[in-house]
Structures are given as structure tokens and as C-alpha cells.
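Written out below as C-alpha cells is the structure these notes cover.
Of the protein chains in this complex, all but one are displayed in their positions.
By written order: A and B. Residues from 1 in each chain.
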Amino acid sequence: MIRKRLGRLAFYLLIAGIIFYAVFPFYWAIVSSLKTGTSLFQVEFWPSNPTVANYVALFEEQPFARNIINSLVVAVVATGISLFLSVTSAYALGRIRFRGRTSMLMIILSVSMFPQIAVLSGLFELIRAIGLYDTLSGLVLANLILTLPFVTWVLTTFMREMPRELEQAAIVDGANDWRILTRVFLPIMGPALSATGLLAFILAWNEFMFALTFTLSTEQRTVPVAIALISGATAYELPWGKVMAACVIVTVPLIVLVLVLQRYIISGLTAGAVKG
Amino acid sequence: MPAAQPHSAARNLVSAMPGSMSGRVGRTLEQQRTRVAWLFVAPMLAAVALVAAWPLARTIAFSFTDAYLSDLESWAAIGFANYIALFEDPLWWQAVWTTLLFTVTSVGLETLFGLAIALTLNAHMPGRGLLRAAVLIPWAIPTVISAKMWGWMLHDLYGVVNAALLKLGLIDAPWAWLAEPRLAFAAVVAVDVWKATPFMTLLILAALQVLPKEIYQAGKVDGVPPIRMFLRVTLPLIRPALLVAVIFRGLDAMRVFDVIYVLTGNNPATTTMSVYARQQLVDFQDVGYGSAAATSLFLIVAIATAIVITVGRVNVSATGERR
Partner (left out) sequence: MLRIFAVAAAILVVNAGLSANARAEVTISISCSSLGIEQQLCKSSSDAWAKATGNKVKLVSTPADANERLALYQTMLAAQAKDIDVFQIDVIWPAILAPHLMDLTAMLSEQDRSDHFKVLVDNNTVDGKLVAVPWFMDAGLLYYRKDLLEKYGKEVPKTWTELTDTAKAIMEGEKQAGKSGLQGYVWQGRAYEGLTCNALEWIASYGGGSIVNADGEVTIDNPQAAQALDMAKNWIGTISPKGVLSYSEEESRGVFQSGNAVFMRNWPYAWALANADDSPVKGKVGVAVLPHGEGPDARNASALGGQNLAVSSYSAHPEEAADLVRYLTSAQEQKRRALEGSFNPTLRSLYSDTELLTANPFYEDFLPIVESAVPRPSTVTGRRYNQVSSAFVRTVHGTLSGQRTASAVLVDLNKELERLSRGGKW
């Protein structure tokens, strides 16, 4: 009994350690965002003269609110399109046997095997050719190259693991594939959909290289680019306090998103759904 | 592309259909389902082809030329010359080994940590929602920025890491985290683990959530120890999702760029394949050679992925029918 308790204690200590590791840098970002000038070069676990000057400057000096909205639009639309396209294909790839499916999965995966910098120029030409340069739609398109393979693969895996009984019951009832997908599988895929959706959202939200290269005007910039564009009085100086303030601000929407999605992540497969 | 062969248990759908159907009827049904499958897959395939076909084909094509960024229109086909030069470059092989070592260590640690956190978060406890959000934070910060932030924290003289370690008496002089080759590698791995563990956690958590709870209740009644329960029941059940998470993390780790570039620059001790390829493509403007490096990176990643898929027995082809 004592050994068991000790084991449990050690496990929770490990967890506490990992959580500290995960959260401390963010705490440090908050502390740094409240400092200016030389105090940034000093280690203080709470700033002696906290100031919100960095936050104020951020919104005054550039259309930072606009950047956040741009990022939201790009990430939401790219995630939405990815989920929409992937759900049907995941059903086909995960539940229907047909020739060429394995190679199809492999080809989709291979899209994720090239370094981003290598596809940059080609995508740049493509986006200009379609006339989407310097638009958010162009960015959405570019982000699909990152999110689509990922979402398709994860959803296919989850779809494949769904209990066979669910489907059989529906087939016996004479349901077609669309019905099976939307009425039987989708309702119980909540955790998978929200987790992949969240990860894809963050992929698109954080994407930097495409966003920098495929947009030009300040009004179309997304958050990571806006942060990279924060510079000091000269090219060498790094206005650390402002960068950290921006970092804190852009993380907040994501935390809210997680809290909102919480319900779906938890609900999961209710016991009733598997009784088939 | 090498891949697992179709699972025999899932030979075809017909065999799994209710007994009344067979022969001719089954075949037309199979054809019909194949048509449905293609219909369902087509939009996604079209989207992937639209965004990826040209950029990828272009890169592969350029790898057989001597194209230079200053004038992309005049190039000559030079066969495999770029690849031969690449394979003769010791720096490339050093980058390959660094990348593989980096991938194995960081993805390994991420998987362990991810499992531990996911199992904890899966249990019912107060404040679980907030904890989930908290654990996800590292993944939510753009890499360019989080890498810079770590660079700041790992500064030998005014960084918080050394300050804390000194205060705790764990070290007696500041460590030069990002300067000494071995420490620099460890630091880069630590930052990547910090950054990507949430990815693992979230996917594993999703897999845990779809597990039928009845099994656990049964196990509890029978008094099976939790560790055994985990190894015998949980792990096999979440294995498919876990492996997909490992594959995608592996793909990212093998193409790692930002973290390394921001933390250590072009330090040879931490140069990875992506850093190498980018240097050739952008800094040196050698589109031909850089494309060859990018394509080789692609091939190495493909081989590594194939190995993981084979060893991990990822069921690429079977459908849910096998249950």
C-alpha cells in the first residue's frame, strides 16, 4: 500500500515537473513583457517596476488588432476547409476498401516530407499565377499544404478504429455511406475532430514563412509576421519587451479556444454509442 | 513507396457483409462503394494536387539542373551531378546524422512525456480544463518567437535558466548552453521537446477519449494492476493514433529548421538537413544543388517513415472491418 502511494506520489511529481517545464517559459514571457530597457537584462522573478507600456505600444504602432483578425481568418478557414475535405476522404480511406488507397495515403503523406523552404518558390509562383498574391485567400491555400495531409491522416486513423458494429447496424437499416458518415461516425468523432482541428488551427496560426512571402501590405499581414517585423530603433536592436507582449497576446486566443473546445474534447465517445 | 501490404483479415468488404449477399450482387456493391470512395476522396485529392503538385515537381526537376537563383530561366540539365556532389560533401552527412539523432531523441522524449501527461489529464480531477489549456501553451506560441525566448532564457550570464540553477546550487559556474557543441545539441532538443510535447499529448488524449470505458471497469473489477492494464489494454488500443502522432512529429523533427537556426545559427554541431538545404537554396542561391539537398531530405524522410510504418505495423490499409 505504501509502495503504491509512493509510486503515485512520484508520478504526480513527474507530472508537476513537466507542467512546470511547459508553463514556466510562458510565465517568463509575461514577466518580460512587463519590463522595458535595461531591466530586461536582469533576472527578476517578478519585475520591480511592471509597466504595460509594451502592450500599449504594440497596438499604437501597428495594426496589431488587424493582424490578429487576419490570423484568425486564415487559420479558421484553412482548418475548416481541411476538416471538411478530410472527413469525407477519411471515411473513404478508413472504412471502404478500394484499389490505390494505400498509395493514395502515402502520396498525401509525402507532401509533408519536403522542407518548407523548398516548396516556397514554387508556391510563390503558383499563388501569383492564380492571382492570390497578397491576399488572405492565398495564405489559406498555402496553409492547406501543411494542414491537409495531417488532418487526413489523423482522421483516417481514428475513422479506421471505430467499432465495426456501428456501421453494420446502419447498413442493415439501409443507410448509404453519406448517412453512415454524418449520422453514425461524425457524432462520436468529437474528440478526434476537435483535437486535429485544434492542432491544424495552431499550425496555420503559427505559420510564418508562407505568410511573410505571400503577403506584402501591412493590412494582410498575420500575427507571426507582425511579430517578426517588430524591430527596435535600429536593425540590431531587438525590442524584447514588445516581442514578449505580442507573444502573450497571441497566445490568449488559443487558450480561450482550448477552453471552448474543452467540452468536445472531453465528451468523447459516450458509453451509449458503442453498445451496438 | 514501400508500405505495409493490405491486411489479409480485411480482404474485402463483401466477406464481412451479412451472409445473404454474395457473388454478383456483392461485386456490384463493391464497385458501387469504390465509386463512392473516389467521390469522397476526390475533393481532397484535388486540393492537395492544386497546392502541392507544382511546388514539389518544380523542386525535383530543378535538382537535376544547375539553376541559379539570380537567373532561373537559363539552366542546363546536368543529370545526377548535384546528387553526386551532395553525397560527397561530409557536411551533408554530418547534417543527416545530426538530424536523425535529433529526431530520435526529441520524438522519443516527446512520446514519453506526451503519454504521461495525457494519461494524467484523462483522469478525472479538478481543474483539468485549465491544466489542458496550460499544457498546450508551448505549441501555441509561434516557433520563431518561442525559440528566441529560449535563447534569452538560456543566455549564460543573464538567462533565467543559469540563474535558477546557480541559486539552487546545481551548478557552480554559468554553463554556456548555446556555445558548447554538446550542450547546444541538448538545449535544442530540450526546446523542441518543450515545444512539441503538447502535440503528442493532445493526439494521445483524443485516442484515450474514444476508448470504450467498459474495458476499464471490467479490469477494475478483476483487480488488474494499473501498469499492467496500461501495457496490455490501453497501449495496444491507442497504438494506431500514437503511431500517427509519432509519424507526424517525426516528419516535423526531420525537417526542423526554426528552432535550430534561431538558437545556434549555423553552428556545425547542430546543422540539420533543413538548415543545410536552406543555406544552399537561399544564402548560396544554388537552386539546383539546394533542390537536390531538399529532394534527398525528402527521400531520407520517406525511408525513415517507411521503416516506422513497417516496424510499428501501422495498418495503412485495413479498415475497421477487422474488429
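Basically, a residue touches a chain if its C-beta (ideal position, glycine included) is under 8 Å from a C-beta of that chain, and two chains touch if they have at least 3 such contacts.
What you see is a predicted model; the values in this text were computed from it and never measured.
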Hidden-chain contact residue, picked from the options B:L157, B:L231 or B:L299: B:L157
In the complete complex, the non-displayed chain touches which residues of chain B? 68-72, 155-158, 174, 176-181, 184, 261, 264-268, 279, 282-285
If the missing chain were put back, which residues of chain A would it touch? 36-42, 61-62, 73, 76-77, 80-81, 83-84, 87, 117, 120-121, 124-125, 128, 131-137, 140, 212-213, 216-218, 221, 225, 228-240
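FYI, only the chains that are shown with their structure count from here on.
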Hey, how far is the Cα centre of chain A from the one of chain B, in Å? 14
Within the complex, which stretch of chain B touches chain A? 1, 3-4, 6, 10, 12-13, 16-18, 33-34, 36-41, 43-45, 47-48, 50-52, 54-59, 113, 116-117, 120, 129-146, 148-150, 152-153, 158-160, 163, 194, 197-199, 202-203, 205-207, 209-214, 240-241, 244-245, 247-248, 251, 255, 257-258, 273-274, 277-278, 281-282, 287, 290-291, 294-295, 297-298, 301-302, 305, 315-323
Give every residue of chain A touching chain B within the complex, in rising order. 11-12, 14-15, 18-19, 21-23, 25-26, 28-29, 32, 41-43, 81, 85-86, 88-89, 91-99, 101-123, 125-126, 141-142, 144-145, 148-150, 152-154, 157-164, 167-168, 171-172, 176-177, 188-189, 191-192, 194-196, 198-199, 202, 205-206, 208, 223-224, 227-228, 238, 240, 243-244, 246-247, 250-251, 254-255, 258-259, 262, 265-266, 268-269, 271, 274
